[in-house]
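Sharing a structure below in structure tokens format, with a few things to ask.
Of the protein chains in this complex, all but one are displayed in their positions.
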Amino acid sequence: MARPLINAPKSVRRGEVFDIRILIAHPMESGQRRDDVGKPIPREIINRFVCTYGGEEVFRAEFFPAIAANPFLTFSVSAVESGVIVMTWTDDLGASQFESIEITVT
Amino acid sequence: MHRRMLLAGAALLALPPARAGATKPEVAAAIQALTGGAKLRQGRIKLDIPLLVENGNAVAMTVSVPDAVSEAERIRSIHVFAEGNPNPNVINAFFGPRSGRPGLSTRIRLATSQTVIAVAACADGTFWTDSIELLVTLAACIDEI
Partner (left out) sequence: MRAAALLALLLFAGPAVAQPRSGYWDAGPQVRAMQDDDTANPGFLWVEQGRAAWQAPPPGGKACAGCHGDIAAMRGVAARYPAADPASGAPVDLAGRINLCRAVNQSAPKLAREGAEMLALAAAIGVESRGLPQRIATDGPMASVIARGEALFRTRMGQLNLSCAQCHEARAGARLGGAVIPEGHANAYPEYRLEWQTIGSLARRIRACLTGVRAEPFAADAPEMLELEAWLALRGAGLPMETPGVRP
């Protein structure tokens, strides 16, 4: 499985608001489709996404099957202190993946 | 593989169902559960989504808060519903105090022409909404599994 693509600045000024963009490789199988013999394909989506900054939750989302395949998400964070930003997402099978980035606040 | 080629003459523009300005009961109930019956007001949040969608499999959508609001009025969560989808829930997003500018962009699936509704819950207990009615055109030659 391809690694997610994350875009965020490495360094920001204190108090500045910056965007984080993430693109995650996932089929987001909606549960609405059928296979070639007409059998429903079971739903298998990422249903939860959480972003923490310095251990504190900044953004959390519940995804439904209406989120497109290979989910793309942009949200913003306010620069408070240098630290680690962790993004974690969980799928219908209960499997979690995470990625972290370091941010320097000047 | 079931592949279909819909030739000219087939219905290629999915027209929205006739609306009398009423929200679909399922969505109305979900919003009611969210607001606890509080009044929904227009403003504070802005929904951006193309009015004419070329392919409903991935439609860029942004919910933003155009004007600065006070700390007391802070947007705590944003909820998006697509009335014409088999499951109208799209996303529920929650913003912590370190979220600089509550709002989000993502790409969503739209099954057909319909109205998309965003609702924001604010720290002052108020609820705000914005909605867009849009058209989804269907591709002529499709290769689906």
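All chains are identified by letter, namely A and B, in their written order; residue positions are counted from 1 within each chain.
Just so we're on the same page, a residue touches a chain if its C-beta (ideal position, glycine included) is under 8 Å from a C-beta of that chain, and two chains touch if they have at least 3 such contacts.
Since the structure is predicted, the reported quantities are computational estimates derived from the model, not experimental observations.
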Touch assignment to the omitted chain, from A:A69, A:V86 or A:V105, lands on A:A69
Among A:L23, A:I41 or A:I101, choose the residue that contacts the chain missing from this document, as touch is defined above.
-> A:L23
Which subunit B residues touch the hidden chain?
-> 1, 3, 5-8, 10, 12-13, 50, 52-55, 57-60, 137-144
Write the list of subunit A residues that the hidden chain touches.
-> 2-5, 7, 21, 23, 25, 27-28, 68-70, 72
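By definition in this document, only the chains that are shown with their structure count from here on.
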Rounded to the nearest Å, the gap separating the Cα centres of subunit A and subunit B is 19
Residues of subunit B that touch subunit A when the two form their complex | 1-2, 57-59, 62, 82, 85-87, 89-110, 144-145
Subunit A residues touching subunit B - in the complex, by the definition given at the top = 16-18, 30, 32-33, 35-36, 53-54, 56-69, 71-80
